[in-house]
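Coming up: chain A.
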Amino acid sequence: MLTFSTSAIANWLVSLLSSASIVKQAEGLAAYAIGVAILIMAFAYFLGWIERKIIAKVQARHGPTVVGKYGLLQNLADFMKLLAKSNFFPKSSDKLLFAVALPAMLALSIFLILLLPLTPSTGIGNMANGLLIVFALFAFMPLLIFINGIASGNKFGEISAQRSVIMMMSYEIPMLIVIASIGMLARSYDLVNIVESQAHIWYIFLMPLGFFVFFVAMLAELERSPFDLREADSELIAGWLTDVSAPYYTLALFLDYTKMFLGSLIVVILFFGGWSGYGLLPVFWLVVKALIFAIFVMLLRATAVRMKLDRLLRLGWLALMPLALINLIVAYLLFVM
Partner candidate 1 sequence: MKIERGKLIETLKELKGKGYKYLVKIAGIDNINSISVLYFVRDIDNNKEEVVEVELDPNDTALPSVEEVYKAADWYERTLYEMFGIEIKGRQIRRLLLEKWNGKGAPLRKNFEWGAPYETKQSKKAVA
Partner candidate 2 sequence: MLIKSLAKTAKSLKDPRFTIDYPNEKEQLSDNERYMLRLDMPTCISCAACERVCPNKTITMVDTPTEKGVKKMPQVGIERCLFCGLCQEVCPTKCLTLTKGYDFEAYDKREFVKRPEELEG
């Protein structure tokens, strides 16, 4: 089912891409993909290091110090150690799905980053319905977590999978309403247009309510505290990752930071004016903004107490939903009419 849906989407995308105008040559595409891959790897790696250091600093600790200068190579050492271990699937797991779900998630998030416009002229996502496609694909993430959790054949994984779906119900719809209001303001679903329409004023100043709703939903999507219910380490051990063995766990860690990069990129593109900034390369501004956002999320992780599932559902339907609607109506009345 999984392979079917991804291939269907791929076909759809290819047909979309053929109509896209910017990237025509396959060579350019490959070069771009490699560049973005390096960016993702570097960002994910340093984000891991930064998170360790920042949380250590908040907690009055040192963090990694031994491997490399300032412990810069500590993550590399950890990756090496984890990769050196054997990979196995538990007896009770559905081996095929369990083997596929996590790499699929990683592939999906990398693909989503490729879709985003990192500078005005690059990006495959320079197409009429870029925003919708990104979020249509993004909605597969909780589903893949669900598949992984169920396939692991572990009760904690199962609970985590259930939570994943319930959480999705609570935040997905308010998030889509906010996206609709963004599309309304920019009068386009093209990501490049959205960024360019923020040249004078960022959307966060036009729609603070919408940003709040989107931010909460994004935290839930990224499994960041206080909405890390799926991975809840003090409750479910590691949730859907409980039965994952070491090499796959490296994937999961990498996925965590890739998703973080993806999430901060989306937030920056939609609310903080994307690559707009003075001097320097556009990509630089984009990455710096994403980094600041990521550090904020890390501080939040060090602070927040995990929310309960029923509370999150109530928050989603009784707070985020009305807020998103109010935001839509206010934005329409103030800026569109």
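Just so it is clear, contacts are C-beta pairs under 8 Å (C-beta built on N, C-alpha and C of every residue); 3 or more make two chains touch, one makes a residue touch a chain; residues count from 1.
These made the cut because all candidates are chains of the complex that A comes from, given by their letters.
It should be emphasised that the depicted structure is a prediction, and the values quoted were computed from it without experimental measurement.
This complex places chain A in touch with one candidate out of 1 or 2, and it is 2. Of all residues in chain A, those touching candidate 2 in their complex are 54, 57-58, 60-62, 65, 299-300, 302-304.
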